[in-house]
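Have a look at this one before I ask anything.
The other protein chains are all here in position, but one chain of the complex has been omitted.
Now for chain A:
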Amino acid sequence: MSALWRHERARLLVGVGIAGLLLFGLAPAVLSDFRLNLLAKFCCLAMVAVGIGLAWGRGGMLTLGQGVFFGLGGYLMAMHLKLADAGPGGVPDFMLLYGDGTVPGWWEPFRSPVVTVLAILLLPAGLAAALGWAVFTRRVRGAYFAILSQALAAAFVILLIGQQKVTGGTNGLNGFRSFFGYDLSDPVNKRMLYFVAAGVLLAMVLVVRLLMRSRYGELLVAVRDQENRVRFLGYDPARTKVVAYAVAAGFAAIGGALFAPIVGIISPADVGVVPSISFLVGVAIGGRATLLGPVIGSIAVSWAETSLSERFPSFWTYFLGALFVVVVAFLPDGFATLGRLRWRGRRSDEPAGEPAAADEPAPEPATSGRTA
C-alpha cells in the first residue's frame, strides 16, 4: 500500500476513484433527496474553495471578494431562469412588483441559454482578469490586494441592493421553476442537478491538478514564494497571477451559477463581505496549498454549519470564530498536512509550505540603486 501510495499517478487514480465512488455511488444511495440537495449546494460552495485554493494557497493572493464572482455567476444564471420562467417576451414577476413592468435592454440577451452560459464562463473571469491586470502590474499585493478585493465585495453588494428594480434588492432573485427546460420541482431533475454539480467539482479539481503539474504551476508557486526572483529571471509575475485569479473567479462563477437553481435563491446575503471571507475558512482548515484540502474542508465546514447551526445558532458563530483562530494560528497548513505527516512519517522532506511569507517586504538584500 505504501509503495503504491508513493506513486504520484497511482495516488491520483486512487483519489479520483474514491471521490467518484463517494460522490456518485455512496451519496445518492444513502442520502435522502433533501440531504442530496444540500450536498449539491456544498459542492457549489466547494467550487469557490477550489478556486481560492489555487489563487491563495498556490498563488499567495488572498482574495476576500470571491463572493463577487460567485454572485455574478449566480445572478447571470438567475436572470436567465427568471426570463425563461416568464416565457418569450414575458416580464419576470419581481419586475412587475418593483419596476415599471418592462425588461431593461441589458437583460434581453439573457433570454438565450447560449448567451447566458457564455456570459457565466467569460464575464466574471474577464472582470477578474481586468482587475488583476490593473493591480498586479502595479505590484499591488499582499494586504493591499486583500483589502481591494474586499472593497469590491462591499461595493458589489451595495450595488445589488441599490438597484432593486433590476436585481430584486435585498430579496435577490428566487422562485425559479425550471432549469433549461427541466422542471425544478421534479425530484429526478433535482438529483440530476446534484450529479452535474458533483461532476463539475471533480472536473475542476482535475483542472487544478493539471495546471499545477505544468510549467505554469511551478511558476505560480515560485511567484508566491519569491516574486522578485521570478521577475529577475525574466518572467512577468503579474501575468502568472492574473491567470490564477481569473481561473479562480471563473470557478466561483460556475459555482454560483449552479447554486442559484440548486438552492432556489441568490441574494446579496450570499455574496457579501462576510460570506466572501467565510469561503476562506474551509480552504484554510482543509489545507490551502493542497489539491483536495479546500474541497474537503469546505464541504466539511458547510456540513457542520448546517447540522449545528439549526440547533445552536449562537454556538455556531463562536465555533466558527474559534476555528478561524485556532486553525490559522496553530495549524496554518490545515488538516491535510496532518495526514501527510502520518503517511510519510517525517516532516523534514516537506517543502516549506508557508505561502504568506511571500508577502513579507522582500526578505532578500535590497539591490542597490533602486528606490521604490
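Assume a residue touches a chain if its C-beta (ideal position, glycine included) is under 8 Å from a C-beta of that chain, and two chains touch if they have at least 3 such contacts; residues count from 1.
Criterion: contacts and distances are computed from a predicted model.
Selecting from "Homoaconitate hydratase", "NADH-quinone oxidoreductase subunit M", "Urea ABC transporter permease subunit UrtB" or "Aspartate carbamoyltransferase", the unshown chain of this assembly corresponds to "Urea ABC transporter permease subunit UrtB" (UniProt protein name). Checked against the hidden chain, the listed residues A:Val135, A:Leu173 or A:Val271 yield one contact partner: A:Val135. Among A:Ala151, A:Val188, A:Leu233 or A:Ala269, only A:Ala151 touches the chain that is left out of the view. Listed by residue number, the positions of chain A touching the unshown chain are 62, 64, 131, 134-135, 138-144, 146-148, 150-152, 154-156, 158-159, 161-163, 228, 273-274, 277, 280-281, 284, 314, 317-318, 320-325, 328-329, 332, 354, 356-357, 359-362, 366-368, 370-372.
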